[in-house]
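Yeah, one chain of the complex is gone here, protein chain that is, but the others are all in their spots.
For reference, chains read A, B and C in written order, and residue numbers begin at 1 within each chain.
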């Protein structure tokens, strides 16, 4: 039997916890209490699942990628289609769960951080749908990279706060969101977008994302009468991966998390937290992070805004340490190649984040046998990345 | 009992038929024969529905728009979520059907016309998925308006042919696609994107889109134990509307098709074909169209590329003449207002095309009673329209 | 064996026909008259007078350009038909076929259309987007007015070839290759077999069009068919003269046009 994580102190083995300014200890306790109550309330579950189905369009499809499987000549490749979720990525699952919780707690204002903008859009979306006020913190570099999503958030009625500290990416947006929350925790709900942050966030986000894995398991068993041999997901903060992996943790399936190697893990420009980082504290949680010898957090780099994060959810740190999940890393270039391959062979343009998982899976598929199977979490669609793709593929297409 | 339309000559009452250069008569017959065979083949149906479910993500959700219903204070408003379809609009349903038919006919090259780019993307997508070569004809003005979709098509491996004749919009792209087909009909399949064109296209496209109405009926009965009082859909060529309306034609539901009034139907800048046009022949079909006293087709105008078309499917002309469907028109401005309203109240950014249907429904909802219901076909998502929306809302958001 | 004259008795020849195509009003009505007369001088047997249309589905870029010029100059179906008496007045005696897309006809109304044709002494009509199956009514009306309704037949008309050919009036327009107007002519063995088959069924001369653009093309077509239809090439010859016309050198333009036509059909 698997141990139940996190424990009462919010620990996944050595990792997790609450490393936050004193001011947040109260709000975190309030959140934990509300969450525990909600999770034991059937009405809350029902509402959450009702919104997922009726509004977000779940269950998302499980697609057999026949053409790419044939092309690679090995394992049968299946895709879990989170790109078909309303707003285009898995992020909405979690945003719906937390927004319902915020309402239940009587909070009418939410704040959120965002990198790729997907979580920002998801937050702005649930804010519109549930009548909440929404402020999204976003790094100025990401605002540039994800112009489309910025406009979507504004159109949805959210305020987008540009963050210029650091590199102006996800880490900095998160710092700023936490600072704002510290000052405004009385009436604001902080809607974190990944399985990061202080307890109970990593647990809560995982539990609102596990619907991905739960559905996948059921669907996969239906079509293959067996579980997948290997399951892949990209890892930024790690929410789509935890959502996918969690229901399979006690099964035989090999689980592979894929980080962003940026320009290469031998360069300083990457976001391969587990591969190259060390344990430490970031954004309220003890986990792995990218840091220098003095314990200063270093600036990550990835072509994909959603993976451009120097930390990782503490549960991943635990799964890494206990070797239950294998973590690999994929460069910008490998990701872009995989993106094109999937686009041209299957007619699905994935998010660049997702393309990292695809690239690792495609690398491995050929050496697997034809009766083996793999399941890749297609965490989001690539529409938001068109500007970046145009820059990169301008001459080729 | 409803008469079965179209008849053997491809007529819906007075409308329809095959008004094409002699060279296309052979290919149209070949298509009709293949279509008839396919439609009687259970294996074809199964494959089509399998792809819809497993790849496109059907059934799409039926969403109760509680917030906007409350806000308008009248009828209960339901949305059929074609925006959740893979690639973001209803267009894919038809593209999948026709691509499967093309394969069955042994054609390895497809051509398509596109306005908003949604049908182009859908065609490029099925071409990638089913291993076909794809050429998409698109007006140069639309290429400008829908840059994102142009890039998506190219990334999917399709060739986008820029058409500069006329206003460089959908009509011109269609002309050019037909001309190309005339010269290359032997090995090319022309994948028309709406219920327009010569017989058997209007019937075929309707039959590949009726899944919208079939699903809606079932879903609506489940949640409301009754049919909707009114059903709305926007009408460019009319495929999303026919797909939605067709399964309800023999029911009591009032059906409302919404055309684009552009800058106003009292100006020359609109695309309100039924409201302001007259019967005639366009793109191979006898139907209503916008024309001058000399029978020259006039240039339509709408802010939405997908409704910017001077013709309309012949079945709509018939439903207009027989008054089974009520046709209304909505200006650019009204559509944009409705788009913002839905976005801010429900967290769903619709396509500008779709916003026309929303605007008409929102106009009427308030004067209906609370136990009445309406169903709006949310034909597509607004991501493709961000550039246009940015221009219009720049200062406001 | 072709047996009877047609076009109200005005076309006696049943072989070696030269059928040129002009867009009425390209670049102006008076120039159309002038070009038509030169074509008659160069041996034209029938004139196809095209009505410019906004959306000419069966035409390539050359004829689209011509139509644009003519529309910009104000041409319409009615005006094109009314140009016919002008052509006569200036000496055109060969039969005239009005070539128009169907929508302008519909807009005018069939009856009014035929009344106009009759009043203005038009001998034939050709509607490229009205195939045999859609033209029953109009064929009847044409017949009752003694106006030839010209049918088209294409290599892929297959089983319908016999039916179309047997019902042909005036001459039968044989689309030698698939495509819109203005493409390349490629007289393959297949095309020749097709023409042969058409000739078997047709009671009227079989003229070949689409893509005839060199004297060589003309010669090949002459060898195998009863007539040659030349459209886009003639438009291109007119385009060569547009600069001269615009700068007032009309007679120079017409002279060089005549010479080119002579070269083409020699």
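The rule is simple: contacts are C-beta pairs under 8 Å (C-beta built on N, C-alpha and C of every residue); 3 or more make two chains touch, one makes a residue touch a chain.
These figures come from a predicted structure and were not determined experimentally.
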If you put the missing chain back into the full complex, which of the shown chains would it touch?
A
Cross-chain touch to the chain not pictured, restricted to A:105, A:227 or A:281, is A:281
With the missing chain put back, one of A:225, A:294 or A:369 would touch it. Which one?
A:294
Write down which of A:63, A:114 or A:175 is the residue touching the left-out chain.
A:175
Given the full complex, what residues of subunit A touch the hidden partner chain?
9, 17-23, 25-27, 165-166, 171, 175, 178-179, 182-186, 278-284, 286, 289, 291, 293-298
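Here is the rule we use: only the chains that are shown with their structure count from here on.
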Report the chain closest to the protein's overall CA mean, measuring from each chain's own CA mean.
B
Provide the C-alpha centroid distance between subunit B and subunit C, rounded to the nearest whole angstrom.
37
Among the residues of subunit C, which are close enough to touch at least two other chains?
none
Expected list for subunit A, residues touching two or more other chains, is none
